[in-house]
Structure formats: C-alpha cells, structure tokens
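My questions all concern the structure below.
For chain A:
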Amino acid sequence: MSRQTRTQQTSDFDDVDAAVANPNRTVLELDDVSKDYGHEVAVENLSLDVKDGELLTLLGPSGCGKTTTLRMIAGLERPSDGQISIADEVIADGSSFRKPEERNVGIVFQDYALFPHLTVAENIAFGLTEMEEDAVAERVDELLELVDLSAHHDKMPSQLSGGQQQRVALARSLAPEPDVLLLDEPFSNLDVRLRVEMREEVRKILKRAGVTAISVTHDQEEALSISDRVAIMNDGTIAQIGDPAEVFENPESRFVASFLGQASFLSARVTNDRIETGLGSFNVELLNGPVEAYNGAMVDVLVRPDDLQAMPTNESKADGYVVHRQYNGPSFVYRVELHSGDVVHCMHNHVETFEPGQPVEVDLVADHDLAWYPTE
Partner candidate 1 sequence: MGTKDRYERLREQATTSERDSSPHTLLAVVSLAISLLLLAPLVWVFLRAGEIEFARAVELLTSDTTVSVTLNTLALVTGVTVASILIGVPLAILTAQTDLPFKRFWTITSALPLVVPSYIGAFAFVSAFGPRGVLADLLSPLGIEQIPTIYGLHGAILVLTLFTYPYVFLTTRASLLSFDGTVVEAARTLNHTRWEAFRRVTLPQIAPGIAAGALLVALYALSDFGTPAIMQYDVFTRMIYNEFGARRLDYASVLSMLLLVMALGILAVESRLSAGRDGAYVSSGSRRPGLIRLGYWKVPALLFCGAIATLCLVLPIGILLQWLLRSGTGYSAGGFAFEAAYAWNSVGLAAAAAAICVVAALPIAYLSARGTSGVSSLPERATYVGYAVPGVVLGLALVYLGLRYVPFLYQSVILLVFAYVIRFLPQAVGTTESSILQVDPGYIEAARSLGYHPLSAFRKVVLPLVAPGIAAGAALVFLTTMKELPATLMLRPTGFETFVTYIWLVQGAGYYGQAAVPALVLVGLSGLSMLVILRREDTS
Partner candidate 2 sequence: SGILSGGDGGDGGSDGEAGTTTGQQISLSDFRGSGPLVAQREAPGGTSIEDLPDLSGELTLYLGGGEGGLYLDLINLLEQRYPDFTANHRLEASSDLANTIIEENEAGASPADVFMSIDAGSLGAVANADATASLPDEALSTVPDAYQDSEGRWVGIAGRARAIPYNTNQISESDIPSTVQEFPEAAALENSMGWAPSYGAFQSFVTAMRLIRGDDETMSWLQAMQDHGITTYDDEFRVSNSCADGELAAGFANHYYTLRVQSARENSPIGLAFTEGDAGALVNVSGLEIINGTDNADLASNFVRHVLSAEAQEFFATRTFAYPMIPGVAPVGDLPRIDELNPPEINLTELADVAGTVDLLRDAGVL
C-alpha cells in the first residue's frame, strides 16, 4: 500500500466510527446454541450477542468450535439446539430455518472455497448479481486493488499462491457488502506486513459500511488490536467475552489467561496478607480482587514475560536457572525453571543475553495487579 493511503488511513484514529444508527443495538444473537455431529459435540450452549456494526473476534484453540459457530450463523449448518436471530428475527431454531441465501451473511471460508472454474475477477464478481456490468467491473477492480492483486485479474485460482487465494476469498466476500460478515482466519496465510495492512483496511471498510462482523483468528495481536470485543472460546462454548484489554488484563479463568499472551503461573500460598511464591514473598495487594477467602490455600498467579525480569546472580542467591532462550527479534524470552518447580518466562531486550544454565534471580516488575486463580 502506498504511503499516501497509509496517511489517509491514520486520519481515522483508533476507532473508525461505525456507520450505524444505533451501535448499542444487538443485531446478531445466539441463544444457547449447540451443534453436535453424531456423538461429537462441536458447539455447546453457546450464547453470544453482537452489536450493530461491531467487529467481534473469536479466539480459541484449534477444534473448539469456531468454524462451526460461523457456519451456523451463515446458515450452512443447522443448530442441534438453541436459537439464532439477526435483527430480532429468528433465523434458526428448532422449527424454522432461514436459508443461507436469505440471510445476507457473507463468509470468508477457512479453506477459501474459491470457485475453481472462474477467474479471480469472476470469483469476486460472483456475488454482485444485481449490479450493472460496468459497476461490477469497477467494484471488482476496486477490491482487487484493495487486496493487491490487480495483476492477477484473469488468473484461475489454481494459478495463485495460498495467500493470493485467501485474498481473493476476502475480496469476494466483501464485494456484495453483506449485513453480517464472518471471517474465518482471513489473514492466516498472509505475511505480517500484508496482514497488518489488510486488517486495517478491512476494518475500515467494515466500519464505514456499518457491517457487523465476526472474525476468527489465531493471531492474538490481530484479535487485540482490531476488535471491538473479543470472545475466547473453549470446548464449544464462550469462556469470556469483552473488551480486548479487559480480557487480556483480567482473564476470568485460568484457561483464558493461559490462552492469551505467553502466560506462566506462579504457585503461591496465601497467608493472611502475604503470598509466598518461588520468587519470594509479596503483599497480597499485588493480586487483583479479594483473595481473603483463600487464606491458607494455594493460588496460581498469572505472570506474563513482561511482568518478570531475570538477573544473573550466583547459585546461592538464584531463584532458578535459565533453561531455554527464544529469540523474537526485538527481544528474547527466557524460560526459567524456579527452584520451586514453577516454570516462568521473562522477556528481555535483545541486547541482554544469558547463557543456558545461568543461575538467575527473577524480579517481579509488573506495574499492575496480577490475576490469580485458585489452584485446581
């Protein structure tokens, strides 16, 4: 993308205002929806509200039911149970079922599902059935430009690289401006630069048109940076849903915590107003929320790499040993095995390097409350 576009884009700060009349109106509602395939339960009692023009991101482990959820919203799968409504209209429940083509829900498939017999341009134009021919051509060109594939206008999908196919799939779904757009890992095969560009562009397009969108991603940065809200799914149901920062900073469960960021857990014993950990003893104030009820019990305290700092020291003062080093470019993440048995991760600027087996003292440098969970 040219610098010019980028500059223009920055004029929308943080949030492009969604072009919707009432951003608080719930337009998509899943109520206690389940889906099973024979014995296998893919989605279980899932409830979810999405507001008009909102961009919700679904995050969750592989196989937790994300795709299945999207497919039910699109009408490609019938819920085994529960009810789905769009704009207060029930589109699927035990007795009624609105066909996919009557839902105005677009979808970018995880495996693209490009039409193999149509060219790139024809694929994108596929949903534009009600437009004049000229208008179609124009719209296709516009979208091709958006996904940076103008040069591939006349190719067949089989002649495209993986990432190019994915972009065509994205363009195809955007073309007819659906009311609700479902994106199933739409950027997974794109390089970082393109991914960042595309996601910002797409977000802008969706917001401008007031499209309500649910996006599935495995890219946490993507989830946190472009979503209005994120929902963390686990085992067919929503584990937590909320504002990105809220979910990241206050994960409600150990699962959510362990799923976001590179989480480690410090086992700690709560004794009155202190907690005893492998890193030493801290004031109980360090933990967020009331912990009194757990006095005397063990809790797991969530620490992320940037909450900890390792300092080389001698054996006697050390809290543990460095056992692994991971180079991330701007930083290293060291894995430290504490004498207490816990394994924690510490992030360091890439200029500070330790050798393996180095005894280290680990300091807690977090400038925020730490989340914690009763030990199971």
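As a convention for this text, contacts are C-beta pairs under 8 Å (C-beta built on N, C-alpha and C of every residue); 3 or more make two chains touch, one makes a residue touch a chain; residues count from 1.
Quick note on selection: all candidates are chains of the complex that A comes from, given by their letters.
Note that the coordinates shown come from a computational prediction; the quantities given were computed from them, not determined experimentally.
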{"item": "Neighbour of chain A by the touch rule, complex-wide, chosen among 1 or 2", "value": "1"}
{"item": "Complex contact set, residues of chain A against candidate 1", "value": "19-21, 27, 52-53, 74-76, 86-87, 89-91, 95-107, 109, 111, 113-117, 126-127, 129, 156-158, 172-173, 176-177, 179, 209-210"}
